[in-house]
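I'd like to ask some things about the structure below.
For this depiction, one protein chain was excluded, whereas all remaining protein chains were kept in their positions.
When the chains are written out, they are named A, B and C in that same order, and each has its own residue count from 1.
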Amino acid sequence: LADRISLATLNDATLDDFAAALDGIFEHAPWVAAAAFEARPFATVTALHDAMMQAVLIRAHAEQIAFIRLHPDLAGRAARAGTIAPASVAEQAGLGLDQLSDEEYLRFERLNTAYGERFGFPFVVCVRRLTRAAILDAFERRLGQEPESELKTALAEIGYITRLRLAEQIEGPGAPTVTGQLTTHVLDIHGGGPAADVLVELYEIGPAARSRLTEVVTNADGRTDEPLLFGAPLRMGTYELIFHVGAYFARRGLDLPPQPFLEHVPLRFGISEPEGHYHVPLVLTPWSYSTYRGS
Amino acid sequence: LADRISLATLNDATLDDFAAALDGIFEHAPWVAAAAFEARPFATVTALHDAMMQAVLIRAHAEQIAFIRLHPDLAGRAARAGTIAPASVAEQAGLGLDQLSDEEYLRFERLNTAYGERFGFPFVVCVRRLTRAAILDAFERRLGQEPESELKTALAEIGYITRLRLAEQIEGPGAPTVTGQLTTHVLDIHGGGPAADVLVELYEIGPAARSRLTEVVTNADGRTDEPLLFGAPLRMGTYELIFHVGAYFARRGLDLPPQPFLEHVPLRFGISEPEGHYHVPLVLTPWSYSTYRGS
Amino acid sequence: LADRISLATLNDATLDDFAAALDGIFEHAPWVAAAAFEARPFATVTALHDAMMQAVLIRAHAEQIAFIRLHPDLAGRAARAGTIAPASVAEQAGLGLDQLSDEEYLRFERLNTAYGERFGFPFVVCVRRLTRAAILDAFERRLGQEPESELKTALAEIGYITRLRLAEQIEGPGAPTVTGQLTTHVLDIHGGGPAADVLVELYEIGPAARSRLTEVVTNADGRTDEPLLFGAPLRMGTYELIFHVGAYFARRGLDLPPQPFLEHVPLRFGISEPEGHYHVPLVLTPWSYSTYRGS
Partner (left out) sequence: LADRISLATLNDATLDDFAAALDGIFEHAPWVAAAAFEARPFATVTALHDAMMQAVLIRAHAEQIAFIRLHPDLAGRAARAGTIAPASVAEQAGLGLDQLSDEEYLRFERLNTAYGERFGFPFVVCVRRLTRAAILDAFERRLGQEPESELKTALAEIGYITRLRLAEQIEGPGAPTVTGQLTTHVLDIHGGGPAADVLVELYEIGPAARSRLTEVVTNADGRTDEPLLFGAPLRMGTYELIFHVGAYFARRGLDLPPQPFLEHVPLRFGISEPEGHYHVPLVLTPWSYSTYRGS
């Protein structure tokens, strides 16, 4: 991040420098930066992004559609061939969308074709905000929308994409929150205190398979030292936490049956706001548990 | 069950008829029925079983071990060859122990060998009370026991086996409870009432795989019309209920995100008392749930 | 209840006998029974009541108001003087409305006057469905309604009053549910089973004071042998259950501090549907508890 440009520098830049600094944030659309240039100075990075988005949102539908058409297909031929914008390459690669099996590639191709025929522009989604399974879900759900709603959705996704790019390239006050966090807490209401040293696994749940993202161990306060996906973006999708509570209660020396009522407790939940805070605690005894979306 | 003999008939029978009627309850041990004969009449089927077990329990350890030795290996060569007692055949077949893969057969063979070397008698377990995975767990756990404890455990298992056989063959008052039940209840504390029409799946969880046992739909009271494994024995083991609550809340018309917090809620729990009542309710909102072992 | 008339008898009765049998159900309104007579025969007691109410509901507003005017003031001069219909006397006496303090009498008088001035008819409420505190709440709330809504509410209350009277005097199939029930259940999720021998007190909560209605002790299943107000009507109002859990955990021999976290657990709740089933369980450990409106 050493090469980030400061907001103050941008505010003082000439139009050429301003446009050059923001090149690539909105793909193939230098007019966006040019329009935003008029609104200087910006108090916050968020205000700069709002001004850039505004330049898009005031256009007529036909112009917006023409603008969206400049985006590449998701996981499409261009991505395979590597002939898309460098930022798009990195974003799609983060989910492995550049390395699909032939079967997956065909599924995306079918969806891309159906979507293009229905709406006249490619499917745009901010891939850093979703798991692979959630992208496919969104793809199918959005195929069923009315064209006008879908146009709004596509522009909102461009808003997410460009906000993330801007936050990476420009430093300054009022940077947007670009990722939320996932935390947990294990409270033992049998013993009357936090449950320490509980192994917790985190899985991402796909339609056919699950993949293990991380494992952590609770500290003396029953929490984890860092949020659960610290350092990686939180993505819209379905997750499962597995708490190894049988081993915990065994260490406490409770007299439980060899086949205890609770051994591995799964909590399966969806994340729909990747910028939000998801606190998913486990309040438990050897004979019960509860969870909730906390704050 | 038309051929069951009544306890009254047994109470009035000659020694020969009494012994004939109880032949096969305790394998290869006609002396058990002969000893119990002395204690007639029996007020209940349970009292008859107690008297028969007593005949075993008063014997010296060496005699008890000789008696246990007459039982076949579990999933062993004799079971494969079909040369074990008919009741044993049926019991082992109920879990598919007569149709193991070569790999599973070798695992059982290794365990049988280790067990026989350590204790001097075959591994006896009441297979109708356990899932296949629970049998392997129990096998490994019991291998680690002290010989005296293991002798007690083996005789207790013979108690379970013979109690089940007796309950099937003798009718009369005071029949022992031979199987418990599993029930659930879905309560929607967002709406303030029972959750009807919720699809609930039940799985048995093995070490490597899970198998789907049944699916039910909750009725207007949020319960199921029958217990969840009605008609089959409840077995010691690990289970998972999956509640399809996303579809339920969608039908209620709540304004939830496309990726709801709760879509499929898994409750994973162990059953250690196959004769007990396991009530495993789900108390839920779109943002929380709790469960407990109820009654 | 030996003198109840059967629905079958009513269905075969002459108009005179029919009207005589139903005299007093709708106060001072023999035309109600006469109108219902035309709709014979009735398959259920509820159908008979529906027909009688229909005779009222089809009238013009002016006639309905004239009909309501024939009802006595609640806790008014007539009730004090004993010059109201016998059924009204008993109903008002059930709440002690015939024995008010001077202060309470004045409060009712003020409300009666204000209500009469606003709506032109006396305040009618089915007193058997409410606690005294709930009646005062309802009185004040209804004073704020629009006249048309209040007319509907008053007729609905007459519906409740006459339904109860009918259920007492006529026997036959399809009798309406005239009272709900209140049940509880104490589940100890520390021990993993029902909590037996827990003392539970039930209070009615008024604005200034609380009155103790009953106390019960949980049985081996953690429930009470009878619903909590068995034999008395469930009334709309505010209630509190107090569970003596400190003594229960002490008997279990748990090592808890001299000042335990939970000693007496109060659950305070409102009943708004006196014909409903209110199941209010307590799921607890020494360090936690939860409750919900169950079913």
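Just so we're on the same page, contacts are C-beta pairs under 8 Å (C-beta built on N, C-alpha and C of every residue); 3 or more make two chains touch, one makes a residue touch a chain.
Computed from a predicted model, the values in this text were never measured in an experiment.
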Checklist entry - Considering the complete complex, which visible chains touch the unshown chain? => result A, B, C
Checklist outcome for this item: By the document's definition of touch, the residue of C:A138, C:L155, C:A175 or C:L202 touching the omitted chain is C:A138
Checklist outcome for this item: Contacts from chain A to the absent chain lie at residues 187, 189, 192-194, 221-222, 283, 290, 292-295
Checklist outcome for this item: Where chain C meets the left-out chain, the residues are 134, 137-138, 141, 236-238, 240, 257-266, 268-273, 283, 287-293
Next on the checklist: I need the residue numbers on chain B that touch the omitted chain, in ascending order.
Outcome noted: 189-192, 261, 283, 285-288, 290
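Criterion: only the chains that are shown with their structure count from here on.
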Item to check | Computed distance of Cα centres, chain C from chain A, in Å | outcome: 54
Checklist entry - In whole angstrom, how far does the Cα centroid of chain B sit from the Cα centroid of chain C? => result 48
Checklist entry - Do you know which chain A residues sit against two or more other chains? => result 261, 283, 287-288, 290
